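A single structure is presented below for examination.
Note that this complex is displayed minus one protein chain, with the remaining chains in position.
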Amino acid sequence: MELIGAIITLLGSFVLLVASIGLVRMPDVYNRLQVGTKATTLGTIMSLIGLVFLMPQWWGKLILLIFFVMMTSPVSAHVLARASYFIKIPFSSRTVVDKMKVNAKAMKIEHEKK
Amino acid sequence: MSFLIITVLLGAVMLAMAFIAIYHKKLIVAVIATGALGLFASILYLLLAAPDVAMTEAAIGSGLTTIIFFYVLNRIRTDAKEEENEA
Amino acid sequence: MEYITLITGFLIILAGLWAIMTRKNIIRIIIGFVIFDTGLHIVMVSIAYVRGGTAPILDGSVSIADAAQKIVDPVPQALVLTAIVIGLGVTALMLAYAMKLHQEKKSLNIESFKDLKW
Amino acid sequence: MNKLFILIIIVALGSMLYPLVSSFDGNSELSSLAQFYAQPDNISKVNSPNLVTAIVVTYRGLDTMGEVTILFLTAAIIAFFLKKGGTTRTLRLNSEIFKTSAKLLVPIIVMLGVYIFINGHLSPGGGFQGGAVIASAVILMLLASPNTKLKHNFFEALESTSGLVFVGLAALGALLGLGYLDNAILPLGEFGKLFSAGAIPVIYSFVGLKVGAELSNILNKFQSVQSDK
Partner (left out) sequence: MVNTILTIAVAIILLSIAITLIRFVIGKTSVDRVIAFDVMTVGSIAFIGILAYLTQRVIYLDVAIVYGLLGFLAVIIIAKYLEKSL
């Protein structure tokens, strides 16, 4: 039981290592964003699940922590990707599909009165 | 023993962050580096067995300070000319 | 371990002082102040560390009877807790002044503020 | 030339700090003051598992009171300085994902802040951290929907009421003959339970509400003076 948890934690840390290597090697901002969200979320969640196996009496706080990571990390990456699209950071030369261009007309501007 | 190595690494990373925060050309990168300095300081407090201080540093020293800095930067929006002026 | 954190804290204090003294942009001076503050807190917490000690919170792993042998010093930690919050207040106040100064002169270079009053 | 002079000053200061490092040889036991706080009968007199909270709220409670006063002064000066500009701003529409998740997250974050300052005597955390977390919930709400108006009257009433209750609870200890800011005005309870440690959770909760309201006010001031170029 404890050994299983330790091995899952080790696998999670390997996923984090892969994520950081990908962060250095990827060609443009959007690819780096994808690596920096998906892989790190998976790695952190795997590490925490391994800790649940290791220490079953801590499950409440660990599940809360996993919930927080799953809720916050993709949302922040989404907001960041949208911002970097709007300030026109160039794509890599191998990108072929741009679906935001199709419905760019639907992005209205919000007026705020003070 | 392993904590000693972790402490040395964290100290080196924090000094690098302080260097970036002082010398980088873009103001926004300097502010992000200051926030990262606070985050690493928070881990250092955990290693020094002070979880109360670590929580305060993560919430206030790193989070809210960065937020206030960005509100001010958004109000100011220094253009590139002024940045050259500074060096 | 506490030696290394102590030396790191002192080096960060010196780096913050260097930033305060040499930079010309007001925002950078405030960043130097924040760095200085962080270094000071690291020094105070590392002075409080007791070798092999654990956090001063008594639960299942530390009982009341052996508290005096196991925990680290809680007094400097309480002081640092106060100091961090006051640091936020001072930083917010300095940033509000900086905003006001930029409204007046449209510049943040500290060389351009030479008037005795404004 | 000027930089050389500053460098000499910094190096001189560093060499002045060097004896502090070389004479420091680590602590192998607690100092006498902390030894007094960590004695078993003194711990059971306060009955709070978190010793840092015990020091912040009771032994050195006057420090906390001064700190809250400083925060109040800061909020007042910032509110005096930053006047609202009468401009119309154009902002980009937030995406649906961000709005929905903010709606979902704000109550959870407020609940987390309340948990942090109610459990201040059992786990790390307390009034200041909980207040900062509540202020971060307010700022997330302002980011997700910039058109919402915060109710200033509510926050000001909350802040002044909590400050009054804090000072009143402190003075009640003196009136009952126990000492200013003593925590034994309420029953001490069982060690390590939620309803224990006398007045410490009550006082820390009101400190948390006050700090949260003040920080929200400061951040809202900084947000409301933004203008378009």
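Labels for the chains are A, B, C and D, by order of writing; each one numbers its residues from 1.
The rule we apply is simple: a contact is a pair of C-beta atoms (placed from the backbone, for glycine too) under 8 Å apart; a residue touches a chain by one contact, two chains touch by 3 or more.
Please read these numbers as outputs of a predicted model, since none were measured by experiment.
Although it is not drawn, the missing chain touches A, B, C, D when the whole complex is taken into account. Of the candidate positions D:S123, D:N183, D:S196 or D:N220, contact with the unshown chain belongs to D:S123. Residue-level contact of chain C with the missing chain is found at 54-55, 57, 59, 61. The missing chain lies against chain B, touching residues 2, 6, 9, 13, 16, 20, 26, 28-29, 32, 35-36, 39, 42-43, 46-47, 51, 54-55, 58-59, 62-64, 66-67, 70-71, 73-74. Counting the whole complex, the residues of chain A in touch with the unshown chain are 2-3, 5-7, 9-10, 12-14, 16-17, 19-21, 23-24, 29, 32-33, 36-37, 40-41, 43-44, 47-48, 51, 54-55, 58, 61-62, 64-65, 68-69, 72-73, 75-77, 79-80, 82-84, 86-87, 89.
Please note the rule applied: only the chains that are shown with their structure count from here on.
For this pair, chain A with chain D, the centres built from the Cα atoms lie 31 Å apart. A straight line joining the Cα centres of chain A and chain B is 22 Å long. Shared interface positions of chain C, i.e. residues touching 2 or more other chains, are given as 2, 7, 18, 48-49, 55-57, 72, 77, 81, 85, 92, 99. Counting partners per residue, chain D has 50, 52, 124, 128, 218, 222, 225 as the residues that reach two or more other chains. Interface residues of chain C, counted against chain B in their complex, comprise 1-2, 4-5, 7-8, 11-12, 15-16, 18-19, 23-25, 27-28, 31-32, 34-35, 37-38, 41-42, 45-46, 48-49, 53-57, 72, 77, 80-81, 84-85, 87-88, 91-92, 95, 98-99, 102, 107-109.
Within the complex formed with chain C, the residues of chain B that make contact are 3-4, 7-8, 11, 14-15, 18-19, 21-22, 27, 30-31, 34, 37-38, 41, 44-45, 47-53, 56-57, 60-61, 64-65, 68-69, 72-73, 75-76, 78, 82-83, 85-87. Note for the complex: chain B touches chain D at residues 51-52, 54-56, 59-60, 63-64, 67-68, 71-72, 74-75, 77.
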